[in-house]
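Missing here: one protein chain of the complex. Every other protein chain is in place.
Letters A, B and C name the chains as they come in the text, with residue numbers starting at 1 for each one.
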Amino acid sequence: MKIQESLALAEEEVNYLSPGKHQGIWVFLKTWALTVDHKRIGIMYFIAVIISFFVGGSFALLIRLELLSPAQILYTAAQYNAVFSAHGIIMIFLFIVPSIPATIGNFVLPLHIGAKDVAFPRLNLASLYLYLIGGGIASVAMILGRVDTGWTFYLPYAITSETAVLFVGVGLFIAGFSSILTGLNFMVTIHKLRAPGMTWMKMPLMVWALYSTSIIQVLATPVIAITLLLLLAEKLLGVGIFSADLGGDPVLFEHFFWFYSHPVVYVMILPAMGIMSELITTFSQRNIFGYKFVAFSSLAIALISFLVWGHHLFVSGQSAYVNILFSFLTFLVGIPSAVKLFNWTATLYKGSIRWRSPFLWAFAFMVFFAIGGLTGIILGLLPLDIHLHDTYYIVAHFHYTMVGGTVVAFIGGIHFWWPKMFGKLYSEFMAHIAFWIFFVGFNLSFLPQFVAGSKGMPRRYYTYLEEFTIYHQLSTFGSWLIALSIIMMFSYFVASLMNGEKAPMNPWGGKTLEWTAVKSPPDEHNFERVPVITHGPYNYESEEENLAKQNRQKNRGAS
Amino acid sequence: MSDDTAAVIVKSPKGFTDHKVGHHFQTADQEFSSAYIGTWLFLAQEVLFFSALFVAYAMFRNLYPEVFAYGSSVLDWKLGAVNTLVLLFSSFTMAMGIRSVQTNKMKAAFIFLSFTFICGLIFMTVKYFEYAHKIAEGTLPYDFFNSEISLETFSNVAGIENLPLFYGLYFVFTGIHGIHVLIGMGLIMWMIVKVRRKTLFAGYYTPVEMIGLYWHLVDVVWIFLFPLLYLV
Amino acid sequence: MDAQSLTETGTFFFPKAVNEYAREHDFLHYMITWGGVFIFVAVVGVMLYFIIRYRYHPDTNPIAKKQVIHNLKLEITWTIVPTVIVMAIFLWGAKDYLEGNVAKQGALEYQVIGQKWSWVFFYKEGFKTASELTIPVSKPVRLLMTSKDVIHSFYVPNIRLKRDVVPNRYTVLSFQIDEVGTYQVFCTEYCGDEHSSMWAKINVVDDASYDVFVATAVEQVNIPPVELGEKLYRSYGCNACHTLDGGELVGPSWQGLLGKKREFTDGSSLVADEDYIYTSMLTPWNQIVSGYNNVMPSFAYLSDKELSGLIEYIKTIK
Partner (left out) sequence: MSEHKIIPIKYYLGVFSALVLLTIITVYTAKFVDLGSLNFVLAMFIALVKVTLVGSIFMGLLWEKNLFPLIFLAFSFIIFALFVSVSVLDTSSRSSLYAIESIYNRNDSRTPIKIDREGLLSENDGKIFRPRSEIIELKEQIQRDGIEAVLKEIQEKKEAQNKEAPE
């Protein structure tokens, strides 16, 4: 018996997932819980954010369910408010912010730059635990305490609300440090741990995107930390900075909040753009068009993102001069995004495009993000924003950029790196079906909201004028389609884990280091020997010439 | 695990413990400069952490100049000045402590670091007396404010009803700074232990250098806080 | 009178535009939207063309020996052109914003108070109305707004304007409506449980009717207490929390309130009488009925007449 077991063990490949696998459940859990391996930490983040995503997504379905009818059908006002607040808080702070940087970023970044690990592996593990503790406190407080402030915590409502705002504040404060430390870790990693020969201009674009993301994480997140701290102080001591009655100014809170929360939407979208660059080059088998422009546009977005927070305050009674200033700055941030979109499109030119599932999501990203970006131009304009502010138009715009952008890229990235992460392939056929259901469901869900919003439907309403019924019902049907597609994805991924086909080292024909120099799934120390980089990340020309040669030989042989 | 053989080791003088460089670093220098950049990033993060408080200060000072003038005139600037000097001295001893480690003068390092720790202690003690005085007088943030005297005597000051706001800012500002000092003291204690255990030496002084940087930042914040709250 | 429908009037995207500013706003919006649609179709069209034209095929795999990976002229073009376009749009928007958001000369002033969860309008003539603002047609109007509790936002879709209403501060909304009718007002800044029903209406009437309205409003102070109470019940948002038929909302129902035994969260109890109702309206936080939360604001700004009207009205609900 024993000999057979050890023989089976020997046959089985050793990789980063295997230590502790056969030594009983406790050893197994301990090796995972105390690991400092960036790949395992990435996987644990992945599990945690997926749980957050399912919880937040269920809340989204609950919201849409109530909105099927203009009258109250399911919950009381307080319950509805708690549901939409939970949806917002979980999705933004516990899902989208850590989704790409902490999961895919953690897994891929050291592989991309040819490093053994991130610069501070123990700090990385500490960030994970901070996230779990903070997220845990916040979620429990939200669900038991029925927090009803919305994810924006505007004062004075957040102070007068008798729900567990205090604990959610504490939880998010802790989770915020996870974000700061991850960003810090990545920046140092990119600075100091690049493999020999990898200059800044030879890094994959995903790394540029993560670098820009990290700048924002390091510099913007502390502001929300202090803001939450002040919110708590306001509630416990009556400091008065934000309380109009005590000589303070509630609009100041909005300044503080958006000084973090605007840059943070770029924390969400920038790594998504990084994934796009990887997907598009890999599946068109073509070098990126305008590497420097794509790389520096990431940096430009990160820098400008700090200057536009005031466009969330156009109707708050902010000074008219400041309004105009912010409207101006807001337009600047659109330009680098447009440059990226054009460059991706140009990359497709004369490529060799394979319509595989990760590329489908890349395509969806470009469509959705174009819609989200163009409606962003409309919202940057002062007179138009004043009409559309806090209506369903905003909801639709936000979901087109955040779901259509970040979540779509996240799903695309998971499809892309799944074989590398777990060494298994998934059903391409199912993936196509799930994609098209999502594509239809998403548009059905959020396109009607543009119209409803500009017709004047305010957001955060649980009962509404009867005339808006049709828009809301379309949205609700769409939300079910999205849910269906997500469930399909979940099931074929689980099936792939159980009995998926074993993945080759480079299933997509990628050119970056994680495909060319690392096994699927990787070893514990990533690279067998330190890679030396001699050329850029998307060096497909040589490959295509090789292919051409092979083809010519084949054709000659056939004829 | 298997390639731990490749680990770089920084040799130490006799009697000290060698330092093993992290497995994912190629050289000791790479490890040091990673920690160095990381610390500076952390300090930049601290700058933004305090920024919101400075925004609030600037804004309300702008709105209620008389209240702030009155408020800062009531604070005891002598205690503030003493604290400033204490922190400046501690910064000096910190820098000297690091220098001593760099030159392998362990006894001096121990003395300098202990001085730094004691300075932190003095700072917090003075702070304690200031706080106790305010609590006794009732000049506290709004929910606990019960000092009728100052309000009545200075009813000629425009907007004096906003005085609790000044104290709110004062307590939040100094409180958060105080927490930073406490954390710094804990870290310095850890360094003292490390010096005693002889794990720091001229070839490896990364932690003490990084904690020094942090301690200087705490000093820098106070350099701004002191005139803003106590003087002008 | 019901407010004009927002979805059935007006254009595909917008409710009916009722003044010059709204029409200009719509023009700007449609122009940018169609421009956006054009860009979208162009970009996605090109993308789709590339995807189909250059799709992978094992035999005819297109091979670019030297891939074009850089073209500075192209990059500069597609950086500069959007910049110029958005700057032009920005200037246009800023101009529209300034013109549309300042009060015209000789504007009539009204004062607006938002509170959980109703709007109250104060007129120069000394009376006030709740949930309904009546203004003359084609006259510039200027609302001076503040809130009693949390931040609200005053939003009139038909004139494309909204502005937050902030406690202890005044914000201003200036406009002019050129068409007679009734228009919907929403609160768009989330303000708590009954945020969804914090509505009001703007009645725009011709000059003569406005004079009549003001005259009757001034007189109306003399209507019988019960009627007054019923009116207040609907207009001051009492109905958002209190039902008349025993149904459960945020607050206890008013059905048969007089003479009912009330038990409070602090353990005490008393039999509801006029005095109890009176105190509950002024200092509702002192006596919170068990099972409910402390959400009701003080209605101390109502006159004695209005308070007693409400009490009389509550007495009639059996």
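Here is the rule we go by: a contact is a pair of C-beta atoms (placed from the backbone, for glycine too) under 8 Å apart; a residue touches a chain by one contact, two chains touch by 3 or more.
Remember, it's a predicted structure, so these values are computed and weren't measured experimentally.
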Among A:61, A:166 or A:307, the residue in touch with the chain that has been omitted: A:307
Sole contact to the chain not displayed, among B:26, B:102 or B:199: B:102
Residues from chain A at the interface with the omitted partner, ascending: 191, 219, 223, 243, 245-246, 249, 251-252, 255, 259, 303, 306-307, 310, 317-322, 325
Where the missing chain touches chain B, by residue: 10, 28-29, 32-33, 36-37, 40-41, 43-45, 47-48, 51-52, 54-55, 58-59, 62-63, 77, 81, 84-85, 88-89, 91-92, 94-96, 99, 102-103, 142, 161, 203-204, 212-213, 216, 219-220, 223-224, 226-228, 231-232
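Here is the rule we go by: only the chains that are shown with their structure count from here on.
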Whole-Å gap between the CA centroids of chain A and chain C: 33
Chain centre separation (chain A, chain B; CA means) in Å: 35
Contacts with two or more other chains, residues of chain B listed in rising order: none
Touching residues on chain A, where the partner in the complex is chain C: 76-78, 81, 148, 150, 152, 154-157, 160-162, 244-245, 249-251, 284-291, 293, 315-317, 320, 323-324, 327-328, 331, 334-335, 338-339, 341-343, 345-346, 348-355, 363, 366-367, 370-371, 374-375, 377-378, 380-384, 386-387, 389-391, 451, 454-456, 458-465, 467-468, 540-541, 544-545, 547-548, 551, 555
Touch list for chain C against partner chain A, complex: 5-8, 10, 12-15, 24-25, 28-29, 32-33, 36, 39-40, 43-44, 46-47, 50-51, 54-56, 59, 61-71, 74-75, 78-79, 82-83, 86-87, 89-90, 93-94, 96-98, 100-101, 149-151, 153, 155, 157-158, 160-164, 166-169, 171, 184, 186-197, 249-250, 293-294
Chain A residues within the chain B interface of the complex: 115-121, 180, 184-185, 187-188, 191-193, 218-223, 225-227, 229-230, 233, 236-241, 243, 246-249, 252, 255-256, 259, 524-525, 530
